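Apart from one protein chain that is not included, each protein chain of the complex appears where it belongs.
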Amino acid sequence: MYDIIVIGGGPAGLAAAIEAKKNGIDSILVIERDRELGGILQQCIHNGFGLHVFKEELTGPEYAEKFINELKELGIEYKLDSMVLNITEDKKVDFINSIDGYVSVKTKAIILAMGCRERTRGAIGIAGARPAGVFTAGAAQRFLNMEGYMVGKTVVILGSGDIGLIMARRLTLEGAKVKVVLERMPHPGGLTRNIVQCLDDYNIPLRLAHTVTSIKGKDRVEGVTIVAIDKSGSIIPGSEEYMECDTLILSVGLIPENELTENAGIAIDPATKGAYVNEAMETSQEGVFACGNVVHVHDLVDYVTEESRLAGRSAARYINDELRASAKAVRTKQGNGIGYIVPQFIRTENLLGGVNLFMRVRSVYSNSKLVVKADGRIIKEIKRSHMIPSEMERVQLSKEVLAAADIKELAIEVMEVEQ
Amino acid sequence: MYDVVIIGAGIMGTFIARELSRYKLRIAVLEKSNDVANATTKANSAIVHSGYDAKVGSLKAKFNVLGNPMFDKVCEELDVPLRRIDSLVLAFNEDEMTTIGELYERGISNGLKKITLIDKEQVASLEPNLNKTVLGALRTTDCGIVGPFELAVALAENAMDNGAELFLNNEVKSIDKVSEGYIVHTNEGSYKAKYLVNCAGVHADEINNMVAKESFRIKPRRGQYFVLDKSAGNLVNSVVFQCPTSMGKGVLVLPTVHGNLLVGPDSQDIDVKDNFDTTLDDLENVKLVARKTIINIPFDKVITSFVGLRATPDTGDFVIGEAGDAKGFINVAGIESPGLSASPAIALHVVELLKSISGGFEEKKDFNPIRRKLTRFYELSEQEKTEAIKRDPRYGRVICRCENITEGEIVDVIHRKAGARTVDGVKRRTRPGMGRCQGGFCGPRVIEILSRELGINMLDVVKDGVSSKILDKETKGI
Partner (left out) sequence: MNSTQIICIVCPMGCHLEVAHDSASGTYSVSGNKCSRGKEYGINELSNPTRVVTSTVVIEGAHLKRLPVKTNRPIAKGKMFECMKEIDKVRVIAPVKMGQIILKDIAGTGADLIATRSMG
């Protein structure tokens, strides 16, 4: 019997476990499926992590190691190479590994921190042949940075998500020719700094509103068919163009990995593809918390850490009976221009200070504002000179603002500001 | 000198090899690809048909109806997944009601027992997700879904366990007629045999023409499919057909034996025999046609699409038998749908044919029809899981997170006879990479395991074909 079992030893799981421990919970187990802790950070050898949390620029492995060291110093128990097969409603966690075999263990609280996976070729419907040489960006990144293998010589990258951009630079530095990065949308999918430092620095062209429709090559990729996309998202007839390459790398989005969550009957928000969570990062099942990319896909690990600390703290409060389960909940709602909001529910009574609302806008906005409405009444406006879907927006609300009125629904929308 | 050389290790070649391995014979199977079941057998609808579709009196009808009930035993012996489910042919208008009536009559003439016509209420109670405009359906209750490549792989393994020899990467280049039989020349060597069995799929006509005069042609017919995530696998309980038209059987919607949903195929005659490319427009058309069966098929849950090539003969029926002008050369050609369903019966027929040509074979006393069972870790009970890990700790290491496939299972399918040599070979046998991540996570680990177990460099591990190398080189000039 544990107090808390954390599923996943990546940045989310590590931060949640550490925070729970610091909040007085001693009996914690972190279960990690990989051979080591740190999750995907271990293959993200580029820098740019930690500006918010550590006020310095770190690489992924450095960011991970700081947390791994702290976890070990705090004496938190963890299992590597261990796969959770099942979690049950009465908080039994079944996992396996080579040493302990099949283990079934009870816990008072669970923190889900399984992260996300990459969208694949099948999910985006690229036709043609099925040769070797088609990789998701993360898989190619693991081969290159951890195993030490090049995946190809001449590369086309589909998708301007951050991993795709980072891989364009890494492959170029290691001697490959990255011919082009294609993005189906009219705006880039990754952070601006990555466009500048990963593409512009190396004169790698970025073609917006273009995608790959077909792959040629019997055994190995020989080339791809590229098309232009119009404003409605359709292929522009006659825009087909063939480009030779031996490798196609896909960076076409991440999906929270919620098989365990769904099997446990926990409600999933179709907007985030992660569990619905409240202000405590608690899911629809009492005592089961979730944090990081398993809840919604983040672009900055610093925010994952912040959110996971909240989950760890909340799990500790739950165990100490400090969370009011029955407290009345305010529903957050994505208004015009907003794709999703996390958390989806706020129980004002449980708030210690304020609440951070994380959201993504649907398209590019300049000179706009985020308008917060409580049951239709504007309670806050935040000016933003520039908002893009690839960069998560954060809105802080104080407990006082929320407690002031008997709010049922809290909507946030984008409004253009008149110049 | 072999007694029998079989050309092609698809479902027919492996089935015939397995049935012949009951006798005291030297058997060789020659396969041009680097794995068994690597063309038509790996990509089809995976159905054990009831047998109402084929023309009365045709070989297709005869062997389909004979073959269907044989699946239970062979799948049991070889530990191959098989599920018996219903099939429905839907009628949406009066013309189609007439058509299913005719199909019913044909089914009865073909000897089917478990066949009925049902009304729209019965259809709705069996399949609540179907388009509500259905008027009625033809129902059979002896249809089945099976893992076709798993079956061929198992047949090959069992044949080899019983002494048959498998030669991969052996493409037949020419065949010489000699006094005692034939000499088959491949890119790798020459194989002498008393009898030849031609199971070369879409290439069977070319093989025939090496020893006999041209008597049939194979025109490949391409069909494209979608595979949907397991979360969509319960959309239908049966194999759901549309009414056949001049364009073919229409698009099917069915569960796979592994719990995914399969939607397809369309049907197009193509000129190139090894063209496995999907096409965007045709896939869109498959979606369009399938929506007639179920309006809201969740195509956002597609995990992959693929092409199946049917080995369609210009004769309109299976080509099975000894070539008139080449004694001891047996064609098993044009095995298009319902070829998989017919395969057990065809295999037995070919054995009988060879017996009558040769004057009979002597049975082996030690023939073992049983294949050592696979450990399907995820399907085991808690107790069995514990024991499996205790027996071999590699069953405690999950490699594929989507399908929960362990290292133990992967190592097992590599070391079996007719074992996996490629990433796709591992995937087809034990399914890592078949799930929703499509190998994103487990791909690198599978390459590592193949490299370690086969004692080859990571750089030499291939995806599928012999030249389908995955990794280019080591970094840092190594």
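Details
Order of writing sets the chain letters: A and B. Residues in each chain are counted from 1.
In this text, contacts are C-beta pairs under 8 Å (C-beta built on N, C-alpha and C of every residue); 3 or more make two chains touch, one makes a residue touch a chain.
Everything numeric in this text was worked out from a predicted model, so none of it was measured.
Seen in the complete assembly, the chain not on display touches A, B.
Checked against the full complex, the candidates A:Gly148, A:Gly253, A:Gly339 or A:Gly354 give a single residue touching the omitted chain, namely A:Gly148.
Among A:Val30, A:Ala64 or A:Ala315, only A:Ala64 touches the chain that is left out of the view. Panel shows chain B; residues 475-478 of it touch the chain omitted from the view.
For chain A, the residues touching the chain absent from view are 35-36, 42, 45-47, 57-59, 61-62, 64-65, 145-148, 170, 173-174, 191-193, 195-197, 201, 300, 385-386, 388, 391.
Following the convention adopted for this analysis, only the chains that are shown with their structure count from here on.
Chain A and chain B have CA centres that are 39 Å apart.
Chain contact summary for the complex, chain A toward chain B: residues 33, 81, 83, 85, 94, 96-102, 104, 117-118, 120-123, 125, 127-133, 136, 138-139, 142-144, 147-153, 174, 213-214, 216, 218-220, 246-247, 257, 259, 262.
Those residues of chain B that touch chain A in the complex are listed here as 227, 231, 274, 276-280, 283, 302-306, 378, 382, 385-386, 389-390, 393-394, 396-398, 401-402, 404, 436-441, 443-444, 458-459, 462-476, 478.
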